[in-house]
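What you see is the complex with one protein chain gone and the rest in place.
Labels run A and B following the written order; every chain starts at residue 1.
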């Protein structure tokens, strides 16, 4: 992990698990830009948030996802590697650059995990998200 | 399953399978609040539908998902457990409480399946859905 310091894994906001692993496939519940227990940013990119805000929000959500995987894989010891990242971004009608936001998480995962951080990716604009969060990251992975 | 009575699994609305299982991983096609062959609710939560309507819609879609898994796993005999639930909810611009709606399905799965019902979860607001359905549940699972 080098210089990265992981936050404590955020708690679910409903009747579900933060991570489930079965038969070698793991799914992390949707991660938001939660820092110290509360949302750091709210609203849409292109309206309430600038591109730089959005990239910082993506970094925080990405760290939370890493923290969840770390907790579920014995400190990454049982992690085979990431599978797919789905990025949902609350966007104004004229914001089309979701990939530039999500690259922050993609690069974070590669920095933290090396080749095990390589992943497929999808990106979406949504009108809004639970809690009025600006973005939600969904990550799946394989275990050894 | 205790007191739960499962409806017959709804038929697909296109050229796809209701459930596909390969190499121990199963995916259920998106489930809607269909009852007796037709949508029980239509429109957006926060507009056409109240929170209570939405929770009832979620219960119906959740029962349909369970019915699909039941049919695909020999009455849950070959079910290792759920993986992730993705909940897409047609929402008005000021409705942010998607988790309270989805908890109905999460609690249903735990009631029906015990520890095998534990799952990761994602939640999204969308402007609308196919057929003008108020919500769509996507469920993945592992088999033994």
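A few remarks follow.
FYI, a contact is a pair of C-beta atoms (placed from the backbone, for glycine too) under 8 Å apart; a residue touches a chain by one contact, two chains touch by 3 or more.
This is a predicted model, so every value here is computed, not measured.
Among B:41, B:88 or B:109, the one in contact with the hidden chain is B:88.
Per the touch definition above, the residue from A:15, A:28, A:45 or A:102 contacting the chain not shown is A:102. Remark: the residues of subunit B touching the chain excluded from display are 12-20, 22-23, 25, 27-30, 86, 88, 126-132, 136, 138, 140.
In the full complex, subunit A touches the omitted chain through residues 24-25, 80-86, 91, 93, 96-100, 102-103, 106-107, 110, 118-127, 140-143.
Just so we're on the same page, only the chains that are shown with their structure count from here on.
Subunit A and subunit B, compared by their mean Cα positions, are separated by 23 Å.
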